[in-house]
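The complex is shown incomplete by one protein chain, all other protein chains being positioned as in the whole.
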Amino acid sequence: MTTKKFMFVNRKAPYGTVYALESLEVVLITAAFDQDVSLVFMDDGVYQLKKGQQTKGIEHKNFSPTYRALEGYDIEKLYVDRESMTARSLTEDDLLVPVTVLSRDQLTSLFEEQDVVLSF
Amino acid sequence: MPNIEVNGKTYETDEEGYLVNLGDWNTDVADFIAKVENVDMTDQHWEVVNFLRQYYDEYQIAPAVRVLTKAIGKTLGPEKGNSQYLYELFPYGPAKQACKIAGLPKPTGCV
Partner (left out) sequence: MLHIINKSSLERGSLDSCLELIGTGTLLLIEDAVYAATRGHASSGKLSEIAAKRNVFVLVPDCEARGVADRLIEGVKAVDYGGFVDLVAENPNCHSWL
């Protein structure tokens, strides 16, 4: 099987919609196929990685610890959009996992080099 | 087996025998499920089951076999972090069978 470059674009906040959780599940399944996977977090999607999520009050499963398991699944290319972070006053210290912060120009290049792009 | 009864208490399971409620788990329930699975629980089995529970506690998912194997190798040593060792303990698959005994959901992506 040839390796393709897969990119998951995450643009929704967690819990308000099901997109974030669905994306995470697809990413974990994709990991079994040994592809070149990148995750991009932009717009409200950067909130998926916010530290300190406590979901007891809304009676929803807190899936944020699972982002820390991605490394064990050999998914290590996590990118966040700098402008989305700034608009939300977030810094890398606010995030659960190590990420690479990219400018819009860098993101454009990253998008262009992909074989498959999946949007959530 | 839609429900199992252990020590006079009833526990809900799904059609494949996985516990429905994570919080229901205890070692007696684990022993019971192991018997149904024809697994004779030894210290080595418990080590893997406890490892899985710790993994779930930390990451909120049941790991894929490949990930479990690697993680066990890192923590418990390479002689245990290989699929031969794990399949000897759990012949029907360490992820499926050990997760079931550990009271975890079926690993994501495991069909």
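For the reader, a short list of remarks on this structure follows.
Here the chain labels run A and B in written order, and each chain numbers its own residues starting at 1.
In this section, contacts are C-beta pairs under 8 Å (C-beta built on N, C-alpha and C of every residue); 3 or more make two chains touch, one makes a residue touch a chain.
Note that the coordinates shown come from a computational prediction; the quantities given were computed from them, not determined experimentally.
The absent chain, not drawn in this view, touches the displayed chains A throughout the complex.
Set against the missing chain, the residues A:47, A:79 or A:120 yield one that touches it, A:47.
Although one chain is not shown, part of chain A still touches it, namely residues 12-17, 43-44, 47, 50-58, 60, 62, 64, 87-89.
FYI, only the chains that are shown with their structure count from here on.
Chain A and chain B have CA centres that are 28 Å apart. Partner chain A is touched in their complex by these residues of chain B: 58-61, 63-64, 66-67, 70-71, 108-109.
Residues 25, 28-29, 31-32, 61-63, 65-66, 68-69, 72-73 of chain A touch chain B in their complex.
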